[in-house]
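Following this message is one structure expressed as structure tokens.
Just one protein chain is left out here, and the rest sit where they should.
In order of appearance the chains are A, B and C, and numbering begins at 1 in each one.
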Amino acid sequence: MHRHPDDYIKPELMACCGAREIKDGDVVIVGTGFPTMAANIAKYTHAPNATLMQESGVFDARPRRPALSVGDPCLNPGAAMIGGLVDIMGMFLQAGWIDVGFLSGSQVDKFGNINTTVIGDYNKPKSRLPGSGGANPIGSLAKKVLIIALHNKKRLAEHVDFITTPGYIDGPGSREKWGLPDDTGPHVIITNKAVMRFDKDTKEAYLATYHPDTSVDEIISLTPWELKVADDVHETEPPREEELKVLREVLDPQRMIRIYEARGYV
Amino acid sequence: MHRHPDDYIKPELMACCGAREIKDGDVVIVGTGFPTMAANIAKYTHAPNATLMQESGVFDARPRRPALSVGDPCLNPGAAMIGGLVDIMGMFLQAGWIDVGFLSGSQVDKFGNINTTVIGDYNKPKSRLPGSGGANPIGSLAKKVLIIALHNKKRLAEHVDFITTPGYIDGPGSREKWGLPDDTGPHVIITNKAVMRFDKDTKEAYLATYHPDTSVDEIISLTPWELKVADDVHETEPPREEELKVLREVLDPQRMIRIYEARGYV
Amino acid sequence: MGKVMTMKQAIASHVNDEDLVFIGGYICRTPFAAIHEIIRQKKKDLTITRSNAADDFDMMIGAGIVKRFIGTFLSLGVYGLGRCYRRSIEKGIPRKIEVEEYTNLSLPMMLLAGSMGMPFVPVRDMLGTDLLKIKAFMGEKKYKLIDSPFDGKPTLLVPALNPDIAIIHVQQADEDGNAQIWGIGGDCKVGANAARKVIVSCERIVDRDTIGKDPSRTIVPSFKVAAVIEEPYGAHPGYTPGFYDVDFAFGALYQKASNTLEGFNDFLKEWVFDIEDRTDYIQHYIQTFGYSRFKELQARFDYGYPVSYEY
Partner (left out) sequence: MGKVMTMKQAIASHVNDEDLVFIGGYICRTPFAAIHEIIRQKKKDLTITRSNAADDFDMMIGAGIVKRFIGTFLSLGVYGLGRCYRRSIEKGIPRKIEVEEYTNLSLPMMLLAGSMGMPFVPVRDMLGTDLLKIKAFMGEKKYKLIDSPFDGKPTLLVPALNPDIAIIHVQQADEDGNAQIWGIGGDCKVGANAARKVIVSCERIVDRDTIGKDPSRTIVPSFKVAAVIEEPYGAHPGYTPGFYDVDFAFGALYQKASNTLEGFNDFLKEWVFDIEDRTDYIQHYIQTFGYSRFKELQARFDYGYPVSYEY
């Protein structure tokens, strides 16, 4: 069995949760931070043949430090292929080759829709956010979308203020109606409190596992929709020793992942 | 004034006729043989800033020998840009950047339509020809199309058996009706006997100049449509000394151009 | 002919008020020298476009020279939201820009269409989201939703985009403008080739023979290029592969400055308006932060292998 050291921080647990969703051989599109770490944990443990790419044009980078953006200079030396946006977003993503995409957002709703455009009314915004970038196409076209979010009533929503990136949109049948490709869509929401998955019939996120220091009740109280709970709900498996080893010794020796604690991932 | 040595062969004259249609700064798409030589004569004489490309993906090649095909190895070393078909045919030709294109064909008709597909009925062909290749897009999209042809009743036709490449199609208004870009289309037919241009109103090829060893009457008798003759019809200017010098000393010291004599260009 | 000129000449001659300007770069090879010069020359009412915009777009918006933005995203990356962008949209300071929102798939594809003479292209994203509900200055031409004539399925079409001018920064170009890059491309190739003309800023002008030693690296051919400017460190505080790293500390400086309107204006005065040209900018950088910090930006080198195109 696996050893589970208890000195981990929440972002490390979340990265491990992401890693476990990746299968060997998966083609993964990542941004920075969590996603890259998650995908690389998978690659260094159970999924050595997973390959990663960044939307800016990079496939199978070999960075010597964690990339701080999808265009980070460290992604260039040693990559297997470098092209441009149309190669990654068109030739690989739109053409249906991406198995896993990671997304995060300022707001995520129960159908896995994501808002990265605006808080408040679009025309009179309370807060203008960056916009879609690569999020909408990844959410539209990757086979499994893994969503990273902060677990509170501000960041989770029954309905997002603005659907930048499609989850299941209005619920069952919506993606099909709009002609989004079959077998795509949100797969899981990984928060700092829990892992939520999507009900096959209702397309609503439900509680699958709760992280070690929390409870089903706490999570329900932090979730702004009437959260369903899985019959087999249980505690999230903490980071395994070998996962933490990869994370701390190979991927992020300077533990830059700690910046996520400052952003509320505790 | 220019000196005109009289030891030239007909393909050399034809190449010079082509060269004179090219203006300084023109962007020219060429195949092999005549077109390349014509464009290069222009480049070495009055049009030093003309640039050439081949559909296979090469821009501004610096071949050490005349290229025998648009994919010839000699086009690689020293070129300014090498990509693929979508770069040349899409990014440059379809996007409207090509000023001059050269074409030839087994049959050319009075509207400048070209057949390189089939002699006889398409389904029961007398002779199956190569097909369009790059000819149709060049004929559709280059601003000035220069057509090279043998002057006889087999190669020229009132109507080609098969329109592979559009000239003026059915005559005035046809290109516009089909939505081909404005200000494109055949500009001249250069044969081994004459230079024919296209009437602005009827879009029919008429005799503009006759080559030194022939006559208006001979050309009319060799042309399968009722050939109109320009009011100012006159003899084609023979190759200038400096044109021949470029051709023989720089472009084709082994005088590979002679193979066109064997093909009937006499 | 003479395409080689100063950035001042290039921007004065080739960027007009109200132009639709594509500006290449993706942190990688951002043409910052050109952007500073555009701001210095106080060009008016530009429409700017690129996928994934960053500090450069934020700065132009803050400087008030932008009327419209055809975009997908604007942020300062690790430094968070674009402060000038937020002030513009949320408070109309210095003016409220109009935004046409696309994505990092649809916008590059629109530029691809523009570069290849296609009037429009189908894309498979944006469907079902509020990105289809909002339309700004492009109005009904933002997109069309049709039933595919091949299989009847709902198909989203986005129009070709053809900028009046594209500005890119590359590793090297020759005097005629044949421009070569290696490393992350972003939407530089499609954006530059979609434009009616191109300004090429480069780390070094090389001779035509050098270009010819490796023509597969060329992304823009000479005949599209109107101006060539040799502008070493032209992408700072962005990076250029093989030449220099991102200047993270300068990014933090910009973040801090742009937090307030006053700070932003002071920054603009110090680093743009009181600066003559790129040489002056680098001089000022070295005087302000010291040569050792400047030197640290310089890339280590790890050369690959040369290839031969011979036969």
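Please note the rule applied: contacts are C-beta pairs under 8 Å (C-beta built on N, C-alpha and C of every residue); 3 or more make two chains touch, one makes a residue touch a chain.
Worth saying up front: this structure is predicted, and the values here are computed from it rather than measured.
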Contact set of the excluded chain (shown chains only): A, B, C
Given A:8, A:92, A:111 or A:162, the one touching the chain that is not displayed: A:92
Selected residue (touches chain absent from view) among C:32, C:69, C:85 or C:239: C:239
Sole residue of C:62, C:82 or C:117 that reaches the chain not shown, by the stated touch rule: C:117
Contact set of chain A toward the excluded chain (per top definition): 27, 49, 51, 58-60, 62, 73-74, 76-83, 86, 90-97, 141
Where the unshown chain meets chain C, residue by residue: 109, 116-124, 141, 144, 146, 148-151, 153, 155, 157, 159, 171, 181-183, 185, 210, 213-214, 216-217, 239, 241-242, 244-246, 299-311
Positions on chain B where the hidden chain makes contact: 55-58, 68-73, 75-77, 82-87, 89-90, 93-94, 113, 117, 122, 125-137, 140-141, 162-166, 169, 174-175, 177-181
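Throughout what follows, only the chains that are shown with their structure count from here on.
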Central chain (by mean CA position): C
Interface with the most contact pairs, given as the two chains involved: A-C
Interchain centroid distance [CA atoms averaged], chain B/chain C, Å: 40
Separation of mean Cα positions, chain C and chain A [Å, integer]: 28
Between chain B and chain A, distance of the C-alpha-averaged centres to the nearest whole Å: 58
Touching two or more other chains - residues of chain A: none
